[in-house]
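Below: one structure, written as C-alpha coordinates.
Only a single protein chain was left out; the remaining protein chains are all shown in position.
The first chain written gets the first letter, and so on, giving A, B, C, D and E; residue counts start at 1 in each chain.
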Amino acid sequence: MNDRVKQFTEFRKRMNERILEQDNQVVRRFFALDTQTYKDGALDVKTKEMLGLVASLVLRCDDCVSYHVAQCREAGVSRDEFFEVFQVGLVVGGSIVIPHLRRAVDFLDQLEGGAEAAG
Amino acid sequence: MNDRVKQFTEFRKRMNERILEQDNQVVRRFFALDTQTYKDGALDVKTKEMLGLVASLVLRCDDCVSYHVAQCREAGVSRDEFFEVFQVGLVVGGSIVIPHLRRAVDFLDQLEGGAEAAG
Amino acid sequence: MNDRVKQFTEFRKRMNERILEQDNQVVRRFFALDTQTYKDGALDVKTKEMLGLVASLVLRCDDCVSYHVAQCREAGVSRDEFFEVFQVGLVVGGSIVIPHLRRAVDFLDQLEGGAEAAG
Amino acid sequence: MNDRVKQFTEFRKRMNERILEQDNQVVRRFFALDTQTYKDGALDVKTKEMLGLVASLVLRCDDCVSYHVAQCREAGVSRDEFFEVFQVGLVVGGSIVIPHLRRAVDFLDQLEGGAEAAG
Amino acid sequence: MNDRVKQFTEFRKRMNERILEQDNQVVRRFFALDTQTYKDGALDVKTKEMLGLVASLVLRCDDCVSYHVAQCREAGVSRDEFFEVFQVGLVVGGSIVIPHLRRAVDFLDQLEGGAEAAG
Partner (left out) sequence: MNDRVKQFTEFRKRMNERILEQDNQVVRRFFALDTQTYKDGALDVKTKEMLGLVASLVLRCDDCVSYHVAQCREAGVSRDEFFEVFQVGLVVGGSIVIPHLRRAVDFLDQLEGGAEAAG
(Lines give C-alpha, C1' and ligand atoms only; values in the text may rest on other atoms or scores of the structure.)
Protein backbone atom coordinates (compact mmCIF):
# COMPACT_ATOMS: atom_id res chain seq x y z
CA MET A 1 0.00 0.00 0.00
CA ASN A 2 1.25 3.49 -0.77
CA ASP A 3 1.29 6.30 1.78
CA ARG A 4 -2.06 8.02 1.29
CA VAL A 5 -3.97 4.72 1.24
CA LYS A 6 -2.04 3.41 4.24
CA GLN A 7 -2.46 6.56 6.32
CA PHE A 8 -6.20 6.70 5.57
CA THR A 9 -6.68 3.02 6.44
CA GLU A 10 -4.77 3.16 9.70
CA PHE A 11 -6.36 6.34 11.06
CA ARG A 12 -9.81 5.00 10.13
CA LYS A 13 -9.18 1.68 11.89
CA ARG A 14 -7.65 3.21 15.00
CA MET A 15 -10.38 5.81 15.51
CA ASN A 16 -13.23 3.35 14.82
CA GLU A 17 -11.85 1.18 17.63
CA ARG A 18 -11.51 4.22 19.87
CA ILE A 19 -15.13 5.25 19.17
CA LEU A 20 -16.57 1.77 19.65
CA GLU A 21 -14.78 1.16 22.95
CA GLN A 22 -16.88 3.99 24.37
CA ASP A 23 -20.05 2.61 25.97
CA ASN A 24 -22.58 4.44 23.78
CA GLN A 25 -25.23 2.13 22.38
CA VAL A 26 -26.63 4.52 19.76
CA VAL A 27 -23.21 5.14 18.22
CA ARG A 28 -22.40 1.41 18.21
CA ARG A 29 -25.74 0.53 16.64
CA PHE A 30 -25.25 3.21 14.01
CA PHE A 31 -21.87 1.72 13.06
CA ALA A 32 -23.44 -1.75 12.84
CA LEU A 33 -26.30 -0.42 10.71
CA ASP A 34 -23.83 1.32 8.42
CA THR A 35 -22.11 -2.03 7.76
CA GLN A 36 -25.43 -3.83 7.25
CA THR A 37 -26.54 -1.24 4.68
CA TYR A 38 -24.15 -2.43 1.97
CA LYS A 39 -24.76 -6.18 2.29
CA ASP A 40 -26.16 -8.17 -0.61
CA GLY A 41 -29.96 -7.87 -0.81
CA ALA A 42 -32.54 -6.95 -3.45
CA LEU A 43 -29.61 -4.97 -4.90
CA ASP A 44 -26.18 -6.59 -5.09
CA VAL A 45 -23.08 -5.33 -3.25
CA LYS A 46 -21.62 -3.70 -6.35
CA THR A 47 -24.72 -1.58 -6.98
CA LYS A 48 -25.00 -0.59 -3.32
CA GLU A 49 -21.36 0.44 -3.16
CA MET A 50 -21.84 2.60 -6.26
CA LEU A 51 -24.86 4.18 -4.51
CA GLY A 52 -22.69 4.83 -1.46
CA LEU A 53 -20.00 6.34 -3.66
CA VAL A 54 -22.24 8.77 -5.53
CA ALA A 55 -23.94 9.82 -2.27
CA SER A 56 -20.53 10.49 -0.70
CA LEU A 57 -19.40 12.40 -3.76
CA VAL A 58 -22.33 14.81 -3.92
CA LEU A 59 -22.06 15.35 -0.14
CA ARG A 60 -18.35 16.02 -0.74
CA CYS A 61 -16.96 13.76 1.97
CA ASP A 62 -13.41 12.79 0.89
CA ASP A 63 -12.97 9.99 3.42
CA CYS A 64 -16.35 8.48 2.54
CA VAL A 65 -15.45 8.73 -1.16
CA SER A 66 -12.08 7.01 -0.56
CA TYR A 67 -13.76 4.23 1.40
CA HIS A 68 -16.42 3.55 -1.24
CA VAL A 69 -13.87 3.80 -4.09
CA ALA A 70 -11.95 0.98 -2.40
CA GLN A 71 -15.13 -1.05 -1.77
CA CYS A 72 -16.36 -0.52 -5.35
CA ARG A 73 -13.02 -1.67 -6.71
CA GLU A 74 -13.22 -4.87 -4.66
CA ALA A 75 -16.78 -5.39 -5.91
CA GLY A 76 -15.54 -5.27 -9.50
CA VAL A 77 -16.43 -1.76 -10.67
CA SER A 78 -14.41 -1.04 -13.82
CA ARG A 79 -12.76 2.31 -14.61
CA ASP A 80 -15.45 3.14 -17.20
CA GLU A 81 -18.13 2.38 -14.64
CA PHE A 82 -16.33 4.49 -12.03
CA PHE A 83 -16.38 7.44 -14.40
CA GLU A 84 -20.11 7.02 -15.03
CA VAL A 85 -20.72 7.11 -11.28
CA PHE A 86 -18.51 10.22 -11.20
CA GLN A 87 -20.43 11.77 -14.09
CA VAL A 88 -23.73 11.42 -12.21
CA GLY A 89 -22.13 12.93 -9.09
CA LEU A 90 -20.64 15.78 -11.11
CA VAL A 91 -23.82 16.74 -12.95
CA VAL A 92 -26.06 16.40 -9.88
CA GLY A 93 -23.63 18.14 -7.49
CA GLY A 94 -21.96 20.66 -9.81
CA SER A 95 -18.44 22.01 -10.16
CA ILE A 96 -17.89 22.06 -6.38
CA VAL A 97 -17.64 18.28 -6.73
CA ILE A 98 -14.56 18.62 -8.97
CA PRO A 99 -11.92 18.92 -6.18
CA HIS A 100 -13.36 15.76 -4.61
CA LEU A 101 -13.38 14.06 -8.01
CA ARG A 102 -9.67 14.89 -8.37
CA ARG A 103 -8.92 13.27 -5.03
CA ALA A 104 -11.15 10.28 -5.84
CA VAL A 105 -9.27 9.61 -9.09
CA ASP A 106 -5.95 10.10 -7.32
CA PHE A 107 -6.99 7.60 -4.63
CA LEU A 108 -8.12 5.10 -7.28
CA ASP A 109 -4.81 5.54 -9.11
CA GLN A 110 -2.95 4.87 -5.87
CA LEU A 111 -5.03 1.77 -5.13
CA GLU A 112 -4.28 0.45 -8.60
CA GLY A 113 -0.64 1.41 -8.35
CA GLY A 114 -0.50 -0.48 -5.07
CA ALA A 115 -2.16 -3.47 -6.67
CA GLU A 116 0.34 -3.41 -9.53
CA ALA A 117 3.26 -3.01 -7.17
CA ALA A 118 1.98 -5.91 -5.03
CA GLY A 119 1.06 -8.08 -8.08
CA MET B 1 -52.47 10.97 -13.13
CA ASN B 2 -53.43 12.17 -9.68
CA ASP B 3 -53.04 15.78 -8.57
CA ARG B 4 -49.58 15.87 -7.02
CA VAL B 5 -48.00 14.01 -9.93
CA LYS B 6 -49.87 16.12 -12.47
CA GLN B 7 -49.03 19.46 -10.83
CA PHE B 8 -45.34 18.51 -10.55
CA THR B 9 -45.16 17.36 -14.18
CA GLU B 10 -46.88 20.42 -15.60
CA PHE B 11 -44.91 23.02 -13.64
CA ARG B 12 -41.68 21.22 -14.51
CA LYS B 13 -42.52 21.15 -18.24
CA ARG B 14 -43.74 24.74 -18.38
CA MET B 15 -40.74 26.20 -16.56
CA ASN B 16 -38.19 24.12 -18.48
CA GLU B 17 -39.60 25.58 -21.71
CA ARG B 18 -39.52 29.07 -20.18
CA ILE B 19 -35.87 28.62 -19.17
CA LEU B 20 -34.75 27.16 -22.49
CA GLU B 21 -36.42 29.87 -24.58
CA GLN B 22 -33.96 32.30 -22.97
CA ASP B 23 -30.88 32.69 -25.15
CA ASN B 24 -28.30 31.46 -22.60
CA GLN B 25 -25.97 28.85 -24.05
CA VAL B 26 -24.47 27.65 -20.74
CA VAL B 27 -27.90 26.97 -19.24
CA ARG B 28 -29.08 25.19 -22.40
CA ARG B 29 -25.93 23.05 -22.56
CA PHE B 30 -26.28 22.16 -18.90
CA PHE B 31 -29.83 20.94 -19.50
CA ALA B 32 -28.64 18.85 -22.48
CA LEU B 33 -25.79 17.41 -20.40
CA ASP B 34 -28.21 16.54 -17.61
CA THR B 35 -30.26 14.47 -20.06
CA GLN B 36 -27.18 12.81 -21.54
CA THR B 37 -25.96 11.78 -18.07
CA TYR B 38 -28.61 9.09 -17.57
CA LYS B 39 -28.33 7.44 -21.01
CA ASP B 40 -27.31 3.81 -21.34
CA GLY B 41 -23.50 3.40 -21.21
CA ALA B 42 -21.01 1.35 -19.19
CA LEU B 43 -23.80 1.38 -16.60
CA ASP B 44 -27.39 0.75 -17.70
CA VAL B 45 -30.25 3.25 -17.38
CA LYS B 46 -31.71 1.54 -14.33
CA THR B 47 -28.45 1.75 -12.36
CA LYS B 48 -27.88 5.36 -13.38
CA GLU B 49 -31.39 6.39 -12.37
CA MET B 50 -30.85 4.75 -8.97
CA LEU B 51 -27.61 6.74 -8.65
CA GLY B 52 -29.53 9.91 -9.52
CA LEU B 53 -32.19 9.02 -6.95
CA VAL B 54 -29.83 8.41 -4.05
CA ALA B 55 -27.85 11.57 -4.87
CA SER B 56 -31.09 13.60 -4.91
CA LEU B 57 -32.20 12.02 -1.65
CA VAL B 58 -29.06 12.81 0.34
CA LEU B 59 -29.07 16.35 -1.11
CA ARG B 60 -32.71 16.53 -0.03
CA CYS B 61 -34.16 17.88 -3.25
CA ASP B 62 -37.84 16.82 -3.34
CA ASP B 63 -38.42 17.65 -7.00
CA CYS B 64 -35.25 15.79 -8.04
CA VAL B 65 -36.33 12.81 -5.91
CA SER B 66 -39.81 12.81 -7.50
CA TYR B 67 -38.30 12.94 -10.98
CA HIS B 68 -35.88 10.07 -10.38
CA VAL B 69 -38.55 7.99 -8.58
CA ALA B 70 -40.64 8.22 -11.76
CA GLN B 71 -37.64 7.44 -13.99
CA CYS B 72 -36.56 4.50 -11.80
CA ARG B 73 -40.08 3.08 -11.92
CA GLU B 74 -40.07 3.24 -15.73
CA ALA B 75 -36.66 1.54 -15.75
CA GLY B 76 -38.08 -1.37 -13.76
CA VAL B 77 -36.91 -0.70 -10.20
CA SER B 78 -39.02 -2.87 -7.85
CA ARG B 79 -40.38 -1.70 -4.49
CA ASP B 80 -37.78 -3.79 -2.61
CA GLU B 81 -35.05 -2.22 -4.72
CA PHE B 82 -36.47 1.26 -4.12
CA PHE B 83 -36.26 0.68 -0.39
CA GLU B 84 -32.64 -0.43 -0.64
CA VAL B 85 -31.82 2.78 -2.48
CA PHE B 86 -33.70 4.62 0.28
CA GLN B 87 -31.79 2.71 2.97
CA VAL B 88 -28.45 3.84 1.54
CA GLY B 89 -29.72 7.43 1.35
CA LEU B 90 -31.05 7.26 4.91
CA VAL B 91 -27.88 5.86 6.48
CA VAL B 92 -25.53 8.12 4.51
CA GLY B 93 -27.65 11.26 4.93
CA GLY B 94 -29.19 10.70 8.38
CA SER B 95 -32.57 11.42 9.91
CA ILE B 96 -32.90 14.74 8.07
CA VAL B 97 -33.53 12.58 4.99
CA ILE B 98 -36.70 11.13 6.59
CA PRO B 99 -39.12 13.93 5.60
CA HIS B 100 -37.91 13.57 2.00
CA LEU B 101 -38.26 9.79 2.26
CA ARG B 102 -41.88 10.26 3.35
CA ARG B 103 -42.60 12.40 0.31
CA ALA B 104 -40.70 9.99 -1.97
CA VAL B 105 -42.82 7.03 -0.80
CA ASP B 106 -45.98 9.14 -1.08
CA PHE B 107 -45.03 10.08 -4.65
CA LEU B 108 -44.30 6.45 -5.53
CA ASP B 109 -47.67 5.42 -4.04
CA GLN B 110 -49.38 8.05 -6.13
CA LEU B 111 -47.58 6.94 -9.30
CA GLU B 112 -48.67 3.36 -8.64
CA GLY B 113 -52.18 4.42 -7.69
CA GLY B 114 -52.35 6.33 -10.95
CA ALA B 115 -51.11 3.26 -12.80
CA GLU B 116 -53.75 1.10 -11.11
CA ALA B 117 -56.48 3.65 -11.73
CA ALA B 118 -55.45 3.85 -15.39
CA GLY B 119 -55.00 0.05 -15.66
CA MET C 1 -54.87 21.64 16.93
CA ASN C 2 -54.83 24.20 14.16
CA ASP C 3 -54.48 23.29 10.49
CA ARG C 4 -50.71 23.45 9.91
CA VAL C 5 -49.93 21.43 13.05
CA LYS C 6 -52.69 18.91 12.28
CA GLN C 7 -51.68 18.43 8.63
CA PHE C 8 -48.02 17.97 9.57
CA THR C 9 -48.85 15.46 12.32
CA GLU C 10 -51.20 13.37 10.20
CA PHE C 11 -48.96 13.15 7.12
CA ARG C 12 -45.99 12.28 9.33
CA LYS C 13 -47.92 9.50 11.12
CA ARG C 14 -49.46 8.05 7.94
CA MET C 15 -46.18 7.94 6.00
CA ASN C 16 -44.14 6.56 8.92
CA GLU C 17 -46.61 3.63 9.08
CA ARG C 18 -46.39 3.23 5.31
CA ILE C 19 -42.57 3.15 5.44
CA LEU C 20 -42.38 0.76 8.39
CA GLU C 21 -44.86 -1.74 6.88
CA GLN C 22 -42.25 -2.32 4.17
CA ASP C 23 -40.03 -5.26 5.08
CA ASN C 24 -36.69 -3.39 5.12
CA GLN C 25 -34.68 -4.06 8.26
CA VAL C 26 -32.15 -1.23 7.84
CA VAL C 27 -34.88 1.39 7.49
CA ARG C 28 -36.80 -0.01 10.49
CA ARG C 29 -33.68 -0.10 12.64
CA PHE C 30 -32.81 3.44 11.65
CA PHE C 31 -36.25 4.63 12.77
CA ALA C 32 -35.83 2.77 16.10
CA LEU C 33 -32.37 4.28 16.57
CA ASP C 34 -33.73 7.74 15.83
CA THR C 35 -36.25 7.34 18.68
CA GLN C 36 -33.61 5.94 21.05
CA THR C 37 -31.31 8.92 20.38
CA TYR C 38 -33.42 11.42 22.33
CA LYS C 39 -34.07 9.28 25.44
CA ASP C 40 -32.85 10.41 28.85
CA GLY C 41 -29.17 9.53 29.39
CA ALA C 42 -26.00 11.38 30.41
CA LEU C 43 -27.87 14.38 28.95
CA ASP C 44 -31.55 14.87 29.77
CA VAL C 45 -34.38 14.84 27.24
CA LYS C 46 -34.69 18.63 27.19
CA THR C 47 -31.02 19.14 26.29
CA LYS C 48 -31.12 16.41 23.64
CA GLU C 49 -34.23 17.85 22.03
CA MET C 50 -32.55 21.27 21.88
CA LEU C 51 -29.55 19.58 20.21
CA GLY C 52 -31.93 17.97 17.72
CA LEU C 53 -33.58 21.33 17.08
CA VAL C 54 -30.40 23.28 16.39
CA ALA C 55 -29.06 20.49 14.16
CA SER C 56 -32.33 20.51 12.18
CA LEU C 57 -32.26 24.28 11.93
CA VAL C 58 -28.73 24.58 10.50
CA LEU C 59 -29.50 21.73 8.08
CA ARG C 60 -32.64 23.66 7.17
CA CYS C 61 -35.13 20.82 7.43
CA ASP C 62 -38.55 22.39 8.16
CA ASP C 63 -40.28 19.15 9.14
CA CYS C 64 -37.43 18.19 11.48
CA VAL C 65 -37.54 21.69 12.99
CA SER C 66 -41.32 21.46 13.52
CA TYR C 67 -40.97 18.05 15.15
CA HIS C 68 -38.22 19.16 17.55
CA VAL C 69 -40.01 22.45 18.34
CA ALA C 70 -42.98 20.37 19.53
CA GLN C 71 -40.75 17.96 21.46
CA CYS C 72 -38.78 20.82 23.07
CA ARG C 73 -42.02 22.48 24.13
CA GLU C 74 -43.20 19.27 25.81
CA ALA C 75 -39.79 18.99 27.52
CA GLY C 76 -40.28 22.45 29.04
CA VAL C 77 -38.14 24.71 26.82
CA SER C 78 -39.23 28.32 27.47
CA ARG C 79 -39.61 30.97 24.75
CA ASP C 80 -36.39 32.70 25.87
CA GLU C 81 -34.58 29.38 25.69
CA PHE C 82 -36.07 28.66 22.25
CA PHE C 83 -34.69 31.95 20.99
CA GLU C 84 -31.22 31.15 22.33
CA VAL C 85 -31.30 27.86 20.44
CA PHE C 86 -32.42 29.84 17.40
CA GLN C 87 -29.61 32.37 17.91
CA VAL C 88 -26.98 29.62 17.84
CA GLY C 89 -28.58 28.17 14.69
CA LEU C 90 -28.74 31.58 13.05
CA VAL C 91 -25.13 32.56 13.76
CA VAL C 92 -23.70 29.14 12.87
CA GLY C 93 -25.87 28.65 9.76
CA GLY C 94 -26.22 32.25 8.53
CA SER C 95 -29.03 34.21 6.92
CA ILE C 96 -30.21 31.23 4.86
CA VAL C 97 -31.55 29.93 8.19
CA ILE C 98 -33.92 32.92 8.48
CA PRO C 99 -36.79 31.53 6.34
CA HIS C 100 -36.71 28.35 8.45
CA LEU C 101 -36.61 30.46 11.62
CA ARG C 102 -39.75 32.27 10.43
CA ARG C 103 -41.55 28.96 9.95
CA ALA C 104 -40.23 27.64 13.30
CA VAL C 105 -41.61 30.66 15.18
CA ASP C 106 -44.89 30.41 13.25
CA PHE C 107 -45.16 26.72 14.19
CA LEU C 108 -44.40 27.49 17.84
CA ASP C 109 -47.05 30.25 17.80
CA GLN C 110 -49.55 27.81 16.38
CA LEU C 111 -48.70 25.15 18.98
CA GLU C 112 -49.21 27.72 21.73
CA GLY C 113 -52.35 29.10 20.13
CA GLY C 114 -53.68 25.55 19.97
CA ALA C 115 -52.79 25.05 23.62
CA GLU C 116 -54.58 28.26 24.56
CA ALA C 117 -57.61 27.41 22.45
CA ALA C 118 -57.75 23.95 24.04
CA GLY C 119 -57.06 25.28 27.57
CA MET D 1 -48.96 42.13 -6.88
CA ASN D 2 -49.98 38.63 -7.82
CA ASP D 3 -50.67 35.91 -5.27
CA ARG D 4 -47.31 34.18 -4.87
CA VAL D 5 -45.43 37.48 -4.54
CA LYS D 6 -48.04 38.88 -2.14
CA GLN D 7 -48.17 35.79 0.08
CA PHE D 8 -44.36 35.66 0.28
CA THR D 9 -44.08 39.36 1.10
CA GLU D 10 -46.77 39.33 3.80
CA PHE D 11 -45.57 36.21 5.61
CA ARG D 12 -42.01 37.52 5.53
CA LYS D 13 -43.04 40.89 6.98
CA ARG D 14 -45.30 39.43 9.66
CA MET D 15 -42.79 36.87 10.91
CA ASN D 16 -39.85 39.32 10.87
CA GLU D 17 -41.87 41.58 13.18
CA ARG D 18 -42.78 38.61 15.36
CA ILE D 19 -39.10 37.57 15.62
CA LEU D 20 -37.81 41.07 16.32
CA GLU D 21 -40.38 41.78 19.07
CA GLN D 22 -38.70 39.00 21.05
CA ASP D 23 -36.02 40.44 23.33
CA ASN D 24 -33.04 38.55 21.90
CA GLN D 25 -30.11 40.83 21.14
CA VAL D 26 -28.11 38.36 19.02
CA VAL D 27 -31.03 37.69 16.71
CA ARG D 28 -31.81 41.41 16.38
CA ARG D 29 -28.18 42.26 15.66
CA PHE D 30 -28.00 39.51 13.07
CA PHE D 31 -31.02 40.94 11.26
CA ALA D 32 -29.44 44.42 11.34
CA LEU D 33 -26.15 43.02 10.03
CA ASP D 34 -27.99 41.20 7.25
CA THR D 35 -29.46 44.53 6.08
CA GLN D 36 -26.11 46.32 6.35
CA THR D 37 -24.41 43.64 4.22
CA TYR D 38 -26.04 44.73 0.96
CA LYS D 39 -25.52 48.50 1.31
CA ASP D 40 -23.43 50.40 -1.22
CA GLY D 41 -19.68 50.11 -0.46
CA ALA D 42 -16.55 49.09 -2.34
CA LEU D 43 -19.03 47.07 -4.42
CA ASP D 44 -22.32 48.67 -5.49
CA VAL D 45 -25.77 47.47 -4.45
CA LYS D 46 -26.43 45.73 -7.76
CA THR D 47 -23.27 43.62 -7.53
CA LYS D 48 -23.92 42.75 -3.89
CA GLU D 49 -27.49 41.70 -4.60
CA MET D 50 -26.25 39.44 -7.40
CA LEU D 51 -23.76 37.93 -4.92
CA GLY D 52 -26.63 37.36 -2.48
CA LEU D 53 -28.70 35.78 -5.25
CA VAL D 54 -26.07 33.30 -6.42
CA ALA D 55 -25.23 32.36 -2.80
CA SER D 56 -28.94 31.74 -2.11
CA LEU D 57 -29.27 29.73 -5.29
CA VAL D 58 -26.41 27.32 -4.65
CA LEU D 59 -27.61 26.90 -1.04
CA ARG D 60 -31.06 26.21 -2.52
CA CYS D 61 -33.07 28.53 -0.31
CA ASP D 62 -36.23 29.46 -2.28
CA ASP D 63 -37.28 32.33 -0.02
CA CYS D 64 -33.78 33.83 -0.09
CA VAL D 65 -33.73 33.47 -3.89
CA SER D 66 -37.12 35.18 -4.19
CA TYR D 67 -35.99 38.02 -1.96
CA HIS D 68 -32.76 38.63 -3.89
CA VAL D 69 -34.51 38.29 -7.27
CA ALA D 70 -36.79 41.14 -6.20
CA GLN D 71 -33.86 43.21 -4.87
CA CYS D 72 -31.78 42.58 -8.01
CA ARG D 73 -34.67 43.66 -10.18
CA GLU D 74 -34.99 46.93 -8.25
CA ALA D 75 -31.21 47.42 -8.59
CA GLY D 76 -31.54 47.20 -12.37
CA VAL D 77 -30.39 43.64 -13.17
CA SER D 78 -31.55 42.81 -16.70
CA ARG D 79 -32.97 39.44 -17.77
CA ASP D 80 -29.73 38.53 -19.59
CA GLU D 81 -27.76 39.38 -16.45
CA PHE D 82 -30.16 37.35 -14.29
CA PHE D 83 -29.52 34.33 -16.50
CA GLU D 84 -25.76 34.74 -16.20
CA VAL D 85 -26.11 34.77 -12.42
CA PHE D 86 -28.27 31.66 -12.79
CA GLN D 87 -25.69 30.01 -15.06
CA VAL D 88 -22.97 30.44 -12.43
CA GLY D 89 -25.30 29.02 -9.76
CA LEU D 90 -26.26 26.12 -11.99
CA VAL D 91 -22.72 25.11 -12.95
CA VAL D 92 -21.33 25.55 -9.43
CA GLY D 93 -24.27 23.89 -7.67
CA GLY D 94 -25.31 21.28 -10.25
CA SER D 95 -28.65 19.91 -11.40
CA ILE D 96 -30.12 19.98 -7.90
CA VAL D 97 -30.26 23.74 -8.41
CA ILE D 98 -32.69 23.33 -11.33
CA PRO D 99 -35.94 23.11 -9.29
CA HIS D 100 -34.93 26.32 -7.51
CA LEU D 101 -34.06 27.91 -10.85
CA ARG D 102 -37.57 27.06 -12.09
CA ARG D 103 -39.11 28.77 -9.10
CA ALA D 104 -36.73 31.74 -9.44
CA VAL D 105 -37.74 32.30 -13.07
CA ASP D 106 -41.41 31.84 -12.15
CA PHE D 107 -41.04 34.43 -9.38
CA LEU D 108 -39.29 36.86 -11.74
CA ASP D 109 -42.05 36.34 -14.32
CA GLN D 110 -44.65 37.10 -11.67
CA LEU D 111 -42.81 40.24 -10.54
CA GLU D 112 -42.67 41.45 -14.14
CA GLY D 113 -46.28 40.45 -14.78
CA GLY D 114 -47.23 42.45 -11.70
CA ALA D 115 -45.24 45.39 -12.98
CA GLU D 116 -46.96 45.18 -16.37
CA ALA D 117 -50.41 44.78 -14.81
CA ALA D 118 -49.75 47.76 -12.55
CA GLY D 119 -48.18 49.84 -15.35
CA MET E 1 -0.11 21.26 23.85
CA ASN E 2 0.50 18.61 21.24
CA ASP E 3 1.08 19.41 17.59
CA ARG E 4 -2.41 19.22 16.09
CA VAL E 5 -3.93 21.33 18.87
CA LYS E 6 -1.07 23.83 18.71
CA GLN E 7 -1.14 24.18 14.92
CA PHE E 8 -4.92 24.66 14.92
CA THR E 9 -4.79 27.26 17.70
CA GLU E 10 -1.98 29.29 16.17
CA PHE E 11 -3.36 29.41 12.62
CA ARG E 12 -6.80 30.33 14.00
CA LYS E 13 -5.36 33.16 16.11
CA ARG E 14 -3.07 34.52 13.39
CA MET E 15 -5.75 34.57 10.68
CA ASN E 16 -8.45 36.04 12.96
CA GLU E 17 -6.09 38.97 13.64
CA ARG E 18 -5.36 39.27 9.92
CA ILE E 19 -9.10 39.33 9.10
CA LEU E 20 -10.00 41.83 11.83
CA GLU E 21 -7.23 44.27 10.92
CA GLN E 22 -9.05 44.76 7.60
CA ASP E 23 -11.43 47.71 7.84
CA ASN E 24 -14.67 45.83 7.11
CA GLN E 25 -17.40 46.61 9.63
CA VAL E 26 -19.75 43.76 8.68
CA VAL E 27 -17.03 41.14 9.10
CA ARG E 28 -15.92 42.63 12.43
CA ARG E 29 -19.49 42.79 13.74
CA PHE E 30 -20.09 39.21 12.67
CA PHE E 31 -17.04 38.07 14.66
CA ALA E 32 -18.26 40.03 17.72
CA LEU E 33 -21.74 38.53 17.36
CA ASP E 34 -20.26 35.05 17.10
CA THR E 35 -18.52 35.57 20.46
CA GLN E 36 -21.67 37.01 22.06
CA THR E 37 -23.74 34.01 20.93
CA TYR E 38 -22.19 31.59 23.42
CA LYS E 39 -22.32 33.84 26.51
CA ASP E 40 -24.35 32.81 29.56
CA GLY E 41 -28.05 33.68 29.13
CA ALA E 42 -31.37 31.86 29.40
CA LEU E 43 -29.23 28.83 28.55
CA ASP E 44 -25.87 28.37 30.27
CA VAL E 45 -22.49 28.33 28.52
CA LYS E 46 -22.21 24.54 28.67
CA THR E 47 -25.53 23.99 26.89
CA LYS E 48 -24.77 26.63 24.28
CA GLU E 49 -21.35 25.15 23.54
CA MET E 50 -22.96 21.72 23.07
CA LEU E 51 -25.45 23.33 20.67
CA GLY E 52 -22.51 24.88 18.79
CA LEU E 53 -20.78 21.52 18.70
CA VAL E 54 -23.69 19.53 17.31
CA ALA E 55 -24.41 22.24 14.72
CA SER E 56 -20.75 22.17 13.62
CA LEU E 57 -20.78 18.39 13.48
CA VAL E 58 -23.84 18.04 11.22
CA LEU E 59 -22.47 20.81 8.99
CA ARG E 60 -19.20 18.86 8.95
CA CYS E 61 -16.85 21.72 9.72
CA ASP E 62 -13.73 20.18 11.32
CA ASP E 63 -12.29 23.45 12.60
CA CYS E 64 -15.62 24.49 14.13
CA VAL E 65 -15.91 21.03 15.73
CA SER E 66 -12.38 21.30 17.18
CA TYR E 67 -13.12 24.75 18.56
CA HIS E 68 -16.37 23.72 20.24
CA VAL E 69 -14.85 20.46 21.56
CA ALA E 70 -12.26 22.58 23.36
CA GLN E 71 -14.90 25.05 24.61
CA CYS E 72 -17.21 22.24 25.77
CA ARG E 73 -14.36 20.63 27.66
CA GLU E 74 -13.61 23.89 29.47
CA ALA E 75 -17.33 24.21 30.28
CA GLY E 76 -17.26 20.81 31.97
CA VAL E 77 -18.77 18.47 29.38
CA SER E 78 -17.91 14.88 30.38
CA ARG E 79 -16.88 12.14 27.95
CA ASP E 80 -20.30 10.45 28.26
CA GLU E 81 -21.99 13.76 27.52
CA PHE E 82 -19.68 14.36 24.55
CA PHE E 83 -20.73 11.03 23.09
CA GLU E 84 -24.40 11.85 23.51
CA VAL E 85 -23.83 15.09 21.60
CA PHE E 86 -22.01 13.01 18.98
CA GLN E 87 -24.86 10.48 18.87
CA VAL E 88 -27.37 13.23 18.05
CA GLY E 89 -25.05 14.58 15.36
CA LEU E 90 -24.50 11.12 13.92
CA VAL E 91 -28.17 10.14 13.73
CA VAL E 92 -29.32 13.53 12.41
CA GLY E 93 -26.45 13.91 9.94
CA GLY E 94 -25.80 10.30 8.92
CA SER E 95 -22.69 8.29 8.15
CA ILE E 96 -21.03 11.21 6.35
CA VAL E 97 -20.56 12.62 9.85
CA ILE E 98 -18.34 9.65 10.83
CA PRO E 99 -15.02 10.99 9.42
CA HIS E 100 -15.62 14.23 11.35
CA LEU E 101 -16.51 12.23 14.46
CA ARG E 102 -13.18 10.40 14.15
CA ARG E 103 -11.31 13.69 14.03
CA ALA E 104 -13.41 15.11 16.89
CA VAL E 105 -12.55 12.16 19.15
CA ASP E 106 -8.91 12.35 18.09
CA PHE E 107 -8.86 16.08 18.95
CA LEU E 108 -10.50 15.42 22.33
CA ASP E 109 -7.95 12.67 23.03
CA GLN E 110 -5.15 15.07 22.20
CA LEU E 111 -6.61 17.79 24.43
CA GLU E 112 -6.84 15.30 27.29
CA GLY E 113 -3.41 13.90 26.56
CA GLY E 114 -2.09 17.45 26.67
CA ALA E 115 -3.88 18.02 29.98
CA GLU E 116 -2.44 14.81 31.41
CA ALA E 117 1.06 15.60 30.15
CA ALA E 118 0.79 19.09 31.65
CA GLY E 119 -0.83 17.85 34.90
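Here, contacts are C-beta pairs under 8 Å (C-beta built on N, C-alpha and C of every residue); 3 or more make two chains touch, one makes a residue touch a chain.
Every value quoted in this text rests on a predicted model; they were computed, and no experiment measured them.
Considering the whole complex, the hidden chain is in touch with A, B, C, D, E.
One of C:65, C:92 or C:108 touches the chain omitted from the figure, and that residue is C:92. The chain omitted from view is touched by exactly one of D:54, D:98 or D:111, namely D:54.
With the whole complex as reference, residues 58, 90-97 of chain C touch the missing chain. Residues of chain A that touch the chain left out of the display are 60, 79-80, 83-84, 86-87, 90-91, 95-96, 98-99, 101-103, 105-106, 109.
Listed here are the chain D residues that touch the chain not shown: 33-34, 37-38, 41-43, 47-48, 50-52, 54-59, 64, 78, 80-81, 83-85, 87-89, 91-93.
We adopt the following convention: only the chains that are shown with their structure count from here on.
At the chain A-chain C interface, residue numbers used by both copies make up over half of all numbers present, so the two copies contact each other through mostly the same positions. Centre to centre, using the average C-alpha position, chain C and chain D are separated by 27 Å. Computed centre separation for the pair chain D/chain E is 32 angstrom, with centres defined by C-alpha atoms. Residue positions of chain D touching 2 or more other chains, listed in rising order: 26, 30, 90-91, 95-96.
Contact topology of the protein chains: fully connected, every pair of chains touching.
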